[in-house]
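This structure is in structure tokens; I'll ask about it shortly.
The complex is shown incomplete by one protein chain, all other protein chains being positioned as in the whole.
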Amino acid sequence: MKTRPLLSETMAAHGVSRRTFMKYCATLASVMALPPALAPRIAQALERARRPSVIWLSFQECTGCTESITRSHAPTIEEMIFNTISLDYQDTLQAAAGHQAEAARHQAMKENYGKYLVVVEGSIPVANPAYSCFAGRSNLDVLKETAAGAAAIVTVGTCAAYGGIPHAMPNPTGARAVSDIITDKPIINVPGCPPIPVVMTGVLAHFLTFGVPELDDLGRPKAFYGDVIHDRCYRRPFYDKGLFAETFDDEGARAGWCLYKLGCKGPTTHSVCATVKWNGGVSFPIQSGHPCLGCTQPDFWDGGGFYKPLSVPTGDYRALAAGGVGVGAVVGAAGALVGRGVKAEAARKHETVDAHDLEKPS
Amino acid sequence: MTASLERGLNALREQIDAPVASFFTSCVHCGLCAEACVFYRETEDPRYIPIRKLDPMRRLWRREFTLFGRIGAMLGLVRPVTDADLGEWETLVYDSCTLCGRCTLVCPVGNDITLMIRKMREGMSAAGHTPKELIGAAVRHVETNSLMGNLAPALRAQVKRSVAETGIDIGFDQPGVDYMVILSAQETMDYPEILSSMARIFKKAGISWTIASDGFEATNVGVQIGSRDIARILVARVVEAAERLGVKGVVSPECGHAYQALRWEGPNLMGRAFNFEVVHIVELLDRLRAEGKLPTKGMESRRVTFHDPCQINRRGGIDREPRRLMALVASDFVETDDAGAMNWCCGGGGGVGANERATKLRLTAFKRKKAQLEKVNPDKLITMCAYCHHTIEEAMEEYHMEIEVQGLTDFVATYLDDEPAGA
Amino acid sequence: MNPAFTLFMWARGPAFDVALAIFAAGITLRLVEMVVLGRKTDLAPAKGHPIRQGLATIFTRSIPRPGLVRFAPGTYLGGYVFHLGFFAAFLLFAPHIALIRDALGLSWPAANRAIVESATALAVVAAIILFFSRVMDPVRRALTGFEDYLVLLLSVLPLVTGYVAANKLFGNPEMMLAVHVLSVDALLIVFPFTKLMHSVSFVFSRYYNGAIQGRKGAES
Partner (left out) sequence: MMAPIADPRFSPMPAGMFFSASVGNALPLLHQIRHALTALLTGGTETIIDLGAIPFGPGDEAVLEETLGTGEVHAVLTAMGESHVRETAIPGVWRIDHRDMAGALQSRFVEITMMPDILKTQREDAVRGLKVLEDRLAALDGGTPV
């Protein structure tokens, strides 16, 4: 078993100064959404961190998440993180293929049993495993096998975290999330379609420094998924003032008003998009004039339509209401006719009241 | 035919229509009708909440006229209306309601509660739950010509006295005249001065009029009891007399429910529109005033106030007419609080005054009128309903109040300028 | 996967559809059942203008009679504030306007959230006043039954849950939205079976009241 070097040793070997390291830790604190004052503690933790082995599994996915992390705006930081870890298996990035690749995975598992980190990208087809296999083995098998010796699992992207697009109705492959299958390991969900690159690296950094971060009900690190976009959105004041874009090309849209009525899912979507933003902090969908799709939420694809406001019912309620009016009118008329019948019958049976029979016979 | 629960419920069923259904559907149990009700106000007893007085009728409506209620009835959720219920409700429907109509005007959802009490009384009377004094009055009125028994001799005597007093002839049964005048028994017996007053005013205005010997009684105990069958018999006497005499119109006297019975219920009881006009004496006086045919001389200088009879103002639509007449003859006219359409009831209408067991309640209810009067402290109270006049006088005696009460027609006639010109 | 989301989608999906269908069918049923009963033509010649006054009374009856407010200040004040607050919160809040636009194609500007939230808070306070008047006041107590408390509760729940959801006071925001929509679904379902019907039938009862009085030339 190879002895993995401490990060501080790796850095010293690269001639990185302490000041540079502190600068890096300050940035890392920011990336991890931790208070800046925690930078020295991050430094301490990193100094003691050993390079863990990471196995990256790709199941039913579009590789968008890998694209996102490799195209991240801050290559140096990611490089440093990846230098910190030992990416022993990543079928998109690694040079090895076929049996060699599988051998690498098995070797990494054997050497680091109980300590390695599994990163999963993509959902797992359970109804029909044939939809996604590699080396002739189903995703389900590979996941179970690999997870068995893992210290923890990080799901990257909404597919791995919650089933994502493959899981959208009618879910032909029977796609499932990692957490549906693996229940005995810590799972850190990093949803998003794709997740923000620095969020992915931030979660990895947190795992390296402080272990499994604090998670919300849906297994997401609270540091990145604690708030809904709506609460951190710079367009929020327009929502509060009642100023909305009604269409994509009206005055409100041009003036940058709230996109709620265009279907923005910001009010129910947990993510740091509004603060961290994308492409190196340039913008995020709402700033670019498009409503949030809610991609960090389970079943976001089945939320009733991207352009349907959250307050609008999802069913064909108009037809049902119209039907209801019709049924009500018919039944009501029938009921009223019965009532008229009661009246007519009463009139027919009318017993004339005479002044002499007002008193009840005793 | 005998009074029975089935006859009563049947009569109630006949009364339920779209307005009743909408009223019961709309009620939100806010209780504001109670705040408007003179009986609740003066007793603060929640039994007198107007809408509660209709509970048996509401249950009948739910059980038999709504789908959900029918289902509820099958499931035993809506109790049927029993004879005991009606018995229990008799005092609420007859003793603690004068059909004054204040609740109808305050109900925020617009329920005409008064109309429903009137309808409810149809069922109550048919089921044999009518106060005995009202039954007696009905029997007397049906059997003779007035609720007080045969009033024909008394009326002739009053007419004779009036003719002697004014020198103006009053003819019985004269066909083709302008108006046929009817009188309430209260006027015939207690306030006959109205005859002289009308005689002088009509003479001055050049109006010819007559009294029908077989249709002179204006009151209609059938309306108070809530029996269309009896009310029809009584109103038909007047209608038939007017039609036989071929008069232009019938003058409804200073009597609240009489105006209600002939003017608003009459055509519906008879099932046909009349070929003569029904006009309230005060409406007619105001018309004469407008035409300049009511010259007056002098004015009452003492402080005078006015009591609006419920059936004539709130339920009858005569609100501005009496005030224009008051302005003509009273120089110190003050309105009480809530005067006009929201004026407080004297407490004696709707058959309550005749109902012995309601006496205490009626006198309690009068405290509201008393407070109104005490606030403006008038020398004189004018009204335009002989029964209000009677109720107020009686109650004032009870409370040792000394305010003169006078009918409006009589009051106006006091200042009529009917001396021959140049005399 | 996410019970809050699933519940929210159910509340604004099938549950809303069913609730709205019951609401629409029930109201229509009860109105038709009521109106088709009909009424006899009034043969007494009109002194006033029955139809005109009937229509006017639909609006004028919203103004209280002078002199009466002092007898039941809680009911009057609570009633007015509750109705105004409820409808301000319902009709001026942007998400609700979006719903109405989707349903009916009608739209209007939304109000500032401070206004919407003040209206909501006032309506809730008013409902509390109404509740206490039902408990404490002898008249209200005598008229109050299970249905009255149920309706009061169901009318307040959308206000409270909406306020909580909009301000994320506690709980998962998706769950609170789900609860909010469910509270509305519940309100829609009980509507035709309870006195909530007054919010449509009042048009008819006020009209009839005004028309009956108007025929006589009397006030209404």
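Per-chain numbering from 1; labels A, B and C assigned in written order.
Operating definition for what follows: a contact is a pair of C-beta atoms (placed from the backbone, for glycine too) under 8 Å apart; a residue touches a chain by one contact, two chains touch by 3 or more.
Note that the coordinates shown come from a computational prediction; the quantities given were computed from them, not determined experimentally.
The chain that is not displayed touches the following shown chains in the complete assembly: A. Of A:18, A:110 or A:356, it is A:18 that touches the chain left out of the display.
Checked against the full complex, the candidates A:29, A:85 or A:108 give a single residue touching the omitted chain, namely A:29.
Checked against the full complex, the candidates A:274, A:292 or A:358 give a single residue touching the omitted chain, namely A:274. Residues 16-20, 22-24, 26-27, 29-31, 33, 35-37, 73-77, 232-238, 255-256, 274-276, 279-283, 287 of chain A touch the missing chain (whole complex, contact as defined above).
Just so it is clear, only the chains that are shown with their structure count from here on.
Among the chains in view, C has its Cα centre nearest the centre of the complete protein Cα set. Chain A and chain B have Cα centroids lying 76 Å from one another. One inter-chain figure worth recording: chain A and chain C are separated by 38 Å, centre to centre, where each centre is the mean of the chain's CA atoms.
The distance from the centre of chain B to the centre of chain C, each centre being the mean of the chain's C-alpha atoms, comes to 38 Å.
Taken residue by residue, chain A touches two or more other chains at 331-332, 335, 339, 343, whereas all remaining positions touch fewer.
Shared interface positions of chain B, i.e. residues touching 2 or more other chains, are given as 16-17, 65-67. Every residue of chain B that touches chain A in the complex is listed here, in rising order: 1-4, 7, 10-11, 13-14, 16-17, 64-67, 70, 125-130, 132, 134-135, 138-139, 141-143, 225, 227-230.
Taken together, the chain C residues at the contact with chain B in this complex read 29-30, 33-40, 42-45, 47-48, 57-58, 61-62, 64-68, 71-72, 75-76, 79, 137-145, 148, 192-193, 195, 197-198, 201-202, 204-210, 212-213, 215-220.
Within the complex, the chain A residues that touch chain C are 162-163, 177, 217-218, 228, 231, 239-244, 246, 258, 260-261, 267-268, 297-299, 302-304, 308-318, 320-325, 327-329, 331-333, 335-337, 339-340, 343.
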